[in-house]
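Dropping a structure here in structure tokens format, bear with me for questions.
We show some of the complex, not the whole, and keep each chain where it was.
Chain lettering (A and B) follows the sequence in which the chains are written, and residue indices restart at 1 in each chain.
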């Protein structure tokens, strides 16, 4: 491969993509710090009045329905409208879909708008596709493999990429399935690592446009960046507090060689 | 004692209680990380539409009125309704009650719903009982002992446990008063340590159900867990930044032996 997924981190740092995050209050600060450390530029612009205009100038947009208010829902609809009109890539993170009717209905409606990528754990992806009951909050209670069929259906319905995050990650496009080995269990003990991975996915989609790298590779690169940073951080920490701090350092310090040597992929599992 | 308070940390880690937090935006991220590190599972579900349903499946609920919006107030009322109907234990944290009329009125109305536990500093507990003027924001300007009478009245009115947090903590039930010695002054220099102690109290109430441990011991165990983690963190830090990080590590690493040796209690002060 002339330009494989592990080199995309250089595109990210060259382009410093502006990522508009419509996300939940719990993880806003962490998400912004993840983007800054990794090499992107965050903007937590989410009001109904400003979201469409901002989505037109952003390089990527994140729609995360973690703590939905009625005002945020209207902001999300506006951001999707603005992103779609301008051709800005955007990511849906269906947090806790399945367990709660309101956000499940909302997220399923968002799927019809054809997100460039969807990122969730196995329970959320399964529930989003209408195949399962969903998780309790943000826990993954199903294995990633159990969500393969759901991910395929969503990918074929949207024409986009669906990422199932877990101990391993599955990256699923209509014509390609990749399994990524990276990460560390400690990532589960820090709030917002999954949500900020959704934001990082939007950053990579923006950074990789026009590079010849596929959407699939961009999503894969985002997951490998976070996973490898997690592995490096685990070696430098004594618990979830020092891990979270070391993770931000590692997101900043990680380079092509780290991602090449510390992550592995398997193609065409389907 | 066959199963004293300092062993409750093992129940917490066995049960990983799901804690629904309706809390203020300032401390959401820290509260979630405290719960994850300690051994619980956080869910910041607080909308009017979702809160009652979620409270029925959660193992504990926190009601913290730190930055109240009208939408959050409705969410809180729904969560209390759902928790009460399902028998889910729930905790009231009367942040800054006394100084501000709107939240004081709200919190006093919540007392009538009979929270399983109330956790506040001396000023807040005193004001909640209608006996004093309250603090300025989250500062404790009164000593814990000054709030003993107020705590007794609230405990007798609700039938639950009232915890007064401070340099020492008082845990007050209708028939029992315990003074807990643990903690470190550095806890006052990190935002959200009090608020997340309220969430940890809800986690312990959920984890200890059916164990034979009393509600009183569950509340005591939560306070000892946080206090001892603070002592350990103080030894490993150079200021409030490194302290906050070490606190999360210590909440994760603390075991029965740490809590047994680093905290002390006095019973029946009343």
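One rule holds in what follows: a contact is a pair of C-beta atoms (placed from the backbone, for glycine too) under 8 Å apart; a residue touches a chain by one contact, two chains touch by 3 or more.
Please read all numbers here as calculations on a predicted model, not as lab measurements.
A.B. asks: Please state the number of copies in the whole complex; 2 are the ones shown in place.
C.D. replies: Number of identical chains in the whole complex: 3.
One rule holds in what follows: only the chains that are shown with their structure count from here on.
A.B. asks: For a test of understanding, state which residues of subunit B touch subunit A in their complex under the given definition.
C.D. replies: Touching subunit A: residues 18, 25, 28-29, 32-33, 36-37, 41-47, 49-50, 53-54, 57, 71, 244-250, 252-253 of subunit B.
A.B. asks: Which residues, counting only subunit A, touch subunit B once they are in their complex?
C.D. replies: 24-30, 66-70, 96, 99-103, 136-139, 188-192, 237-242, 244-245
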